[in-house]
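Shown here: the complex without one of its protein chains, the others still in place.
When the chains are written out, they are named A, B and C in that same order, and each has its own residue count from 1.
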Amino acid sequence: MNDMKESRAVPEAVLDAAFFVRWMAAAAAVIDREADRLTELDSPIGDADHGRNMQRGFAAVRKVLEAEPPATPGAVLVAAGRQLISSVGGASGPLYGTLLRRAGKTLGEAPEVSAAELRSGLSAGVDAVAQLGASAPGDKTMLDALVPAVAALETSFGAAAAAAEEGALATVPMQARKGRASYLGERSIGHQDPGATSSALLFAALAEVAG
Amino acid sequence: MNDMKESRAVPEAVLDAAFFVRWMAAAAAVIDREADRLTELDSPIGDADHGRNMQRGFAAVRKVLEAEPPATPGAVLVAAGRQLISSVGGASGPLYGTLLRRAGKTLGEAPEVSAAELRSGLSAGVDAVAQLGASAPGDKTMLDALVPAVAALETSFGAAAAAAEEGALATVPMQARKGRASYLGERSIGHQDPGATSSALLFAALAEVAG
Amino acid sequence: MKMLINVAETVVGDALRGMAAAHPELVVDAENRVIVRRDAPVAEKVALVSGGGSGHEPLHGGFVGPGMLDAACPGEVFTSPVPDQMVRAAAAVDSGSGVLFVVKNYTGDVLNFRMAVELAEDEGVQVASVLVDDDVAVTDSTFTAGRRGTGATLFVEKIAGAAAEEGMPLDRVAAVARQVVGSSRSFGVALSACSTPAKGGPTFELPSCELELGVGIHGEPGRERRAMMTSHEIADFAVDAILADLRPQLPVLVLVNGMGATPLLELYGFNAEVRRVLDERGVDVARTLVGNYVTSLDMAGCSVTLCQVDGELLRLWDAPVQTAALRWGR
Partner (left out) sequence: MKMLINVAETVVGDALRGMAAAHPELVVDAENRVIVRRDAPVAEKVALVSGGGSGHEPLHGGFVGPGMLDAACPGEVFTSPVPDQMVRAAAAVDSGSGVLFVVKNYTGDVLNFRMAVELAEDEGVQVASVLVDDDVAVTDSTFTAGRRGTGATLFVEKIAGAAAEEGMPLDRVAAVARQVVGSSRSFGVALSACSTPAKGGPTFELPSCELELGVGIHGEPGRERRAMMTSHEIADFAVDAILADLRPQLPVLVLVNGMGATPLLELYGFNAEVRRVLDERGVDVARTLVGNYVTSLDMAGCSVTLCQVDGELLRLWDAPVQTAALRWGR
């Protein structure tokens, strides 16, 4: 994913509903490819279902977006978020569902949004995740990828993808304080968080479609 | 066990109750030593309990004979047989129990018996086993060791032990027609019968105490 | 192989003490290894006694209680109990109306129960026996020890138990039991071997890509080893093996039985496939029971038992039963 750092900065980009549909499709594709790895990561410190959960969720998202493509960026994200909530279950369903729904609601009904607007939308989504999960960066969760990614979005989609990836890697030495991995106490140290890893995939997909 | 072939012929021997108690004690000892092997043999073509069954039975036999040593050879075998029936269960309990009980009853109440009398007693016992088990030599059971052993007893205890051992080995290529191994059909071929093996141990113990 | 035990030697006795602690409605004699319903002997009632090797729990101890067995005699793991246990059990439950021994067809069980019949009759107890031999995997029965007794034992104990509870005399209860045996067939598969405490490891090796077809309940290998099959394929194979031997004209009771280590989630999924095959073959299902009832320690796998029932057998099946493992009705 290093080459994504090279993606051009896109503060000037204007993103329409089709772009968001492409993002979700790319996310579904990369998650399909990486599902086994996500489940593997969820095995030593979780319950070995994260890959399947994400796969099921994004397959449902892709299906609903293909069947009835919403007219606005906000509507795409809201529909995707609702679909995740209705099809994933587990911790990741409501959390990712809330991330996208809140981001979508923040984008409002504009037919096109700027990269900066997307960044504020995602930022609001990440705040909602932290609130719902009662979690913060450093807890060894998806937030450890999401928070730096949204911050780096100021620079470029590629930078965001790279930051998410780095954030996911940074969860390895952490002791989990939220989610299933927290039950392991110190034994959670030394493993990469599956949710942070899937978050990195979502930003990789974003950089890919932007890129 | 090859050296047992060298045991002197003892048609002239006179065997008292103490001899029979020693036989049972020697049988208990050798079965203790070989219990795991018997269970191993019972594993591919049975239910992996023959060693434990025999061990439990002969431990009980030894205990009762030590606590109240019967006065006659016949009484020793009857008591041993009853003890096997009361403590083993499985197929081997009633079969070996019947073998010893019938042999003991055939010996009657004489305080000493000759080797020839022992042979007739065991011969009656083996007939009773065949009747109870509705089985015959060639069925891949204890009879494949017992029948040649009793025949060879005419020569010597050592010869009987050797014949029993040979009979046990001869079960390897047989297809089982009785007992649990018969459920396997052709897959029972190529394995030594655990009951024939424990019969060989009983005759090895007999040669040892005679020897 | 790790087990939740102290030492192999005390496994059965320990389990009986634990059973006594959990079931005040039973009298569990851990030393003599007899489990008796607390209100036995029940006046005017034929008593049912069964038993067999341990390792098949809840069979038989879990089936002691009103409407099913009056007593059970657990042997060592996979080893028939001894005649002394059976005689003691018969004496404890006989009300004077006689005792029915329910015997699974294994050489050991048959021989030990046969001796027990003689001894019990010597003590003045009237005894009848019924032999359960339902496993269609064992063929050529004239040249072998005959078919094994497996899942149908549950049907026999439940239905004959209900007949006894209704006050039928010994010969009628025995006849009902034999009717159930004649109407029942089973087929089992293993996805893994089991580990006995005495052996301390698996009773046979089964590669991770294969399964055993036609296994019994004592950790023996089956009649045939094949490449792993789907639940759909296993259901086809097992049901067809049964139907080749007994084509039901009447509705059937279905037992989808787990061998011990197969999750209930999978057993229910398998039941969906069993029902599909039965529908395809035109066999009506009257009742279905799914669970771990006639087990093989920690073996992974399952068996299917079908029992075709007329109105009378179905009524007896539906009659109330109050045991540790099977309960319904009032």
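Keep this in mind: a residue touches a chain if its C-beta (ideal position, glycine included) is under 8 Å from a C-beta of that chain, and two chains touch if they have at least 3 such contacts.
Since the structure is predicted, the reported quantities are computational estimates derived from the model, not experimental observations.
The chain not displayed here makes contact, within the full complex, with A, C.
For the chain missing from the display, the contacting residue among C:M3, C:V42, C:A91 or C:L250 is C:M3, taking the whole complex into account. Touch with the chain that is not drawn comes from one residue among C:E57, C:D70 or C:E157, which is C:E57.
Touch with the chain that is not drawn comes from one residue among C:R114, C:R178, C:H232 or C:R281, which is C:H232. Here one chain is not drawn; of C:F101, C:F155, C:F187 or C:F270, the residue touching it is C:F270. By the touch rule set out above, chain A reaches the unshown chain at residues 39-40, 43-49, 51-53, 56, 85-95, 132-133, 176-180, 182-185, 187. Of the residues in chain C, those that touch the hidden partner chain are 1-7, 10-12, 14-19, 21-22, 54-55, 57-58, 62, 77, 191-192, 208-209, 211, 228, 230-232, 234, 256, 260-275, 285, 288-290, 292, 295, 297-298, 300-302, 327-328, 330.
The rule is simple: only the chains that are shown with their structure count from here on.
Centroids built from CA atoms put chain B at 74 Å from chain A.
Chain A and chain C have Cα centroids lying 53 Å from one another.
Computed centre separation for the pair chain B/chain C is 32 angstrom, with centres defined by C-alpha atoms.
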